[in-house]
Each structure stands twice: as structure tokens, then as C-alpha cells.
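Shown here: the complex without one of its protein chains, the others still in place.
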Amino acid sequence: MHVAAQIVEQIVDPSDVGEGFAQVERGFELLGLFVFALSGALLAVRKGFEVVGVTSLALVTALGGGVLRDLALGDTPPIAFRDVWYLVVPLIAAAIVFVAYDVIDRHLHRSVLVFDAIGLGLFAVTGAIKSEAYGTTAVGAVVLAVVTATGGGILRDVLANDPPQLFQPDSRLYAIPAAAGATVIIVLLRNSVYSAVLAGLVAGGVCFARLAALRWGWRAPMPRPARPRS
Amino acid sequence: MHVAAQIVEQIVDPSDVGEGFAQVERGFELLGLFVFALSGALLAVRKGFEVVGVTSLALVTALGGGVLRDLALGDTPPIAFRDVWYLVVPLIAAAIVFVAYDVIDRHLHRSVLVFDAIGLGLFAVTGAIKSEAYGTTAVGAVVLAVVTATGGGILRDVLANDPPQLFQPDSRLYAIPAAAGATVIIVLLRNSVYSAVLAGLVAGGVCFARLAALRWGWRAPMPRPARPRS
Partner (left out) sequence: MHVAAQIVEQIVDPSDVGEGFAQVERGFELLGLFVFALSGALLAVRKGFEVVGVTSLALVTALGGGVLRDLALGDTPPIAFRDVWYLVVPLIAAAIVFVAYDVIDRHLHRSVLVFDAIGLGLFAVTGAIKSEAYGTTAVGAVVLAVVTATGGGILRDVLANDPPQLFQPDSRLYAIPAAAGATVIIVLLRNSVYSAVLAGLVAGGVCFARLAALRWGWRAPMPRPARPRS
């Protein structure tokens, strides 16, 4: 727990660390927020929502997972309301989609998926570390890590009145790599072999697994009745 | 922050202030809860829900925004569970709709819209003040003010399995006046020129902007693809 608490201190107040790892990590996290916000805003435009809907879906998709995690851990107000960039970055993403929907949807579709996978890996890792620092069980930390990484997308679909993409049989692996990565992080932390480099490798592994699932069409297993029977 | 904290103290425990401004404000807030509850209960009846659905939608619509704000700020249990009138007033509204749906839907439709606009203005102002007092960023306070004013309506639509009205292109300005009013309040507070009279004027302005949007059909801007192209 001690290791996790130290790491979280760096995440929560990265100004102390100067130009170190935490700043890099915060940069990646803001990048993750940016692409999550893009995906929310794009869905809102496709749904025919106006500017309030586009902004709301961008904010909810980007921040929903982290806010849910912070509420569950009792870290209030959530970081999204204390660090101004956590709101400004998604708002910029919403504004870009609002004025340049066509360009993004046509030409950057593939890039958005790549950045989304990066966000998935990073949020799974930071969610696991922060939950561990707040004294949850190991299983609880994995669940909250998955919530951090996927909660925004689920809230986006609920607000858009869609069934969550995450649960659909034609979706590719998304929550499963996040859960696996979070499990590795918890094992590392509890055995005191955690390091920033290893965390980066785990985040990269989650990201790679997601991209590989997209590339080669890996799907999550279905319950038995959905399989063809003789 | 100091000014906001003092004001919040009056909101949270208005009994200290005697017959002063806070009591008037609490009266308006309960009035806002009443009409928000009416709108939730009316939707539940139109959806064919029974008594549990009518009561639940009335409570969620009236209290959802404030409860979400209080959870985000870490002010638990939320005021809705500490001040009994915050639950009793919406329950009365639900009971009235339950027995007299026809009368309210036919004859009071316009009045409900007016009171709803009053609630919008008041909740935007009180949401901004309270968030500022709890140390959020300025942008965070504006977002939480909008959540306070509109969150109940969004939860109402989610529970009724409707796409949120707030995001629809044919809706009239609602969240935008709330955000603008909250921004003015934050600017006033951070420059120490806040006063109860100014807060009242801002709430009135939000209310008026909403009613004007309804009267003259003002709409929020749509993203580019929805506009006709040559």
C-alpha cells in the first residue's frame, strides 16, 4: 500500500515532481481524455444532438470513469474538478468536433482508435494504482480500474440511449485487456516489484492487446446459448 | 472562497439566519424542487408507469442534480437526506400528479414551464456558489452548476429510457443560460463583488433567457453536418 500511496501522491499533485515521470504520465492522461472526448462528441453528432449534447457527451465520456472511481474512493471533489486541464482538454475536443466533424470522422477515424487504446491502457494502470492506495481489496482495485477505463464510454452510451458498445458481441476485446493489465499492476504492487517502467510496459501491453483485437477481430467469449448447437 | 463559504453556510443551515435572505432562497429552492418533481411525475404518467415509477421519477428529477453535486463535492449525506422538506415537497408533487394528472397536464402546462425556468435559474446560482465554496476550479464550478440545474432532468430521461431532451435539436436554450449565469456568479465571487441582490438578478436573468428562448424559439447551435449544404 505504501508504494501505491507514494505513486498516487505524484499523480494527484504532479507539480511536486518537476519534469519527472508524473508530468509525462499526466500528459498521456490528458491525451487519453482528449481522445475519449472525441469519441463522445462524434457519437453526439451522429445522434443529431446540438451543442449542449456534444459538449456533455464529450465531458462524460472523458471524465465519467475517473469521476466514478474518485467518488467510490471518497477522493472528493474528483480530480476533474480540481485540475482545470481535466475539463479544458475535453472542451477543446468538443469544440474541434463541433466545427470540423467531417474531417475527423473521415480522415482520423483510425487515429482515434489508436489513441483510445492508449487511453484504455493508461486509465487501467492509473485506476488500479489509485484504488490500491485507497485501501480497496485486490479484486475491488481491478474492478475500479476497469470502471476508470470503461465507465466514461458506458455513460456515453447510456446518455445517448444506446445499448453499451462494451457489451455487444461484435465488439472487440476492450474491458478484458484492461482487467488483465490492472491485475498485473496489483500483483506488482503487492509484491513490491512495481516500477514506473513496468507500469508503462503494462499500459503498453493493454493498448497493444486492444489494437491486436481490432486488427485480427478477436472477440470476447459468448455465453453458451449463443453458440450454434447440433 | 471565503465569501462563498459564508453564503453556503447560510444555505446549508438556514435556521441560523432567521427570517433573512437564506429563508427566502430556501423557499424558492423548494418551489424549484416542486416543479422539477411535477415534470418527472408527468413524464412517468405519460410513460404508463405505476405509483412507484411516478414517485421515483418525481424524486429523481427534483433531487438528482443536487445529489450529484453534493456527491461530487463530498458533502455527504446530501442535503436531500438531511433536510426532510427536500423529500417531502417532491413526494407531495408526485401525489398531486398521481390523483390529478388531467388537470395539471391540460391547464397548468404553461405554469410548469415558468416555474421550471425559475428552478433552473436558482439551481444554477446555488450550484455555482456551493461548488466554489468546496474548492473546485472555476470551470469545475460552472460544470457542477449546470449539473445541479439539469442533472435531475437528464436522470429522469435516462430512467424513462428516453434520449435526454436537453440534447435534442428541437429543444430550446436550457443548459446554456444556466452555464452563462454560473459563470457570472463565479466572476462575481472571485472579484469579491458578490451580493445576494446580484445573485438574485443573475438567477432572474437565467430564468428570463430560458422563457425568452421558449417564447421566440431560440435554439442552440448545431454541429456543422446538420446544416444544409450547397
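Letters are used for the chains, namely A and B, taken in the order the chains are written, and counting of residues starts over at 1 for each.
In this text, contacts are C-beta pairs under 8 Å (C-beta built on N, C-alpha and C of every residue); 3 or more make two chains touch, one makes a residue touch a chain.
Being a predicted model, the structure only gives us computed values, none of them experimental.
*Asks:* Per the definition of touch given earlier, which of A:91, A:114 or A:138 contacts the omitted chain?
*Replies:* From the options A:91, A:114 or A:138, the contact with the absent chain belongs to A:138.
*Asks:* Out of B:31, B:112 or B:158, which touches the unshown chain?
*Replies:* Of all options in B:31, B:112 or B:158, contact with the hidden chain holds for B:158.
*Asks:* Please output the residues of subunit A touching the missing chain, sorted low to high.
*Replies:* Against the left-out chain, subunit A lists 71-74, 131, 134-141, 143-144, 154, 158, 161-164, 166-169, 171, 174-176, 219-226.
*Asks:* Using the touch rule from the top, list residues of subunit B that touch the missing partner.
*Replies:* Residues of subunit B in contact with the hidden chain: 44-45, 47-54, 56-57, 59, 67, 71, 74, 76-78, 80-84, 87-88, 91, 97-102, 158-161.
Throughout what follows, only the chains that are shown with their structure count from here on.
*Asks:* In angstrom, rounded to a whole number, how far apart do the mean CA points of subunit A and subunit B lie?
*Replies:* 30
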